[in-house]
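My structure is below; once you've seen it, I'll send some questions.
What you see is the complex with one protein chain gone and the rest in place.
For subunit A:
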Amino acid sequence: MTSTEQNIDKRLLSILEQVSDPEIPVLSIMDMGVVRSAILIDGKVKVEITPTYSGCPAMDVIGDDIKKALKDSGYESEIDLILHPAWTTDWITPRGRKALEDYGIAAPLDAEADKDVLLNGKRIVKCTNCGSKNTRLVSQFGSTACKAQFQCDDCQEPFDYFKCLK
């Protein structure tokens, strides 16, 4: 896996930052890391996006939303879905992680801790409501493909944890 950097034309950045993830509206698609490149060729924009999960139904919507946002700013565009290199939760920006937490979704831990949490029942995921680590895994699969379900045993709040994908 070589090219993990994004290639985004500076003139397009602010437009793309306004497009949000349809399933996590507080998160921009740029903070999510799904836009891999956006370049201007002869006045037309070519955008490459990569799915978080293969079956993520949000990808079609994200493509349409990008087209619309660019069109509103006067750009015609073409969207390509690319699979390589594969998306990883490491591409979520620090600002994106904070937005997730504020929204009530625990941000992904690193791969090792993720395993401890999902397999060995370790209580280390912080409750997004009260901050306690006295939380337990309810199910490895949650409301969308990318999340697992948790519950806090102190404040009883049920919440989502964004699974680490590496």
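Throughout what follows, a contact is a pair of C-beta atoms (placed from the backbone, for glycine too) under 8 Å apart; a residue touches a chain by one contact, two chains touch by 3 or more; residues count from 1.
The definition used in the following text is that contacts and distances are computed from a predicted model.
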Omitted chain, identified by the protein name its UniProt record gives, among "ABC transporter permease", "Xanthine dehydrogenase family protein molybdopterin-binding subunit", "Phenylacetate-CoA oxygenase subunit PaaC" or "Heme lyase CcmF/NrfE family subunit": "Phenylacetate-CoA oxygenase subunit PaaC"
Chain not shown: contacting residue from A:7, A:140 or A:156: A:140
Subunit A residues that touch the omitted chain in the full complex: 1, 51, 53-57, 83-87, 118-119, 138-143, 145, 149, 163, 165-166
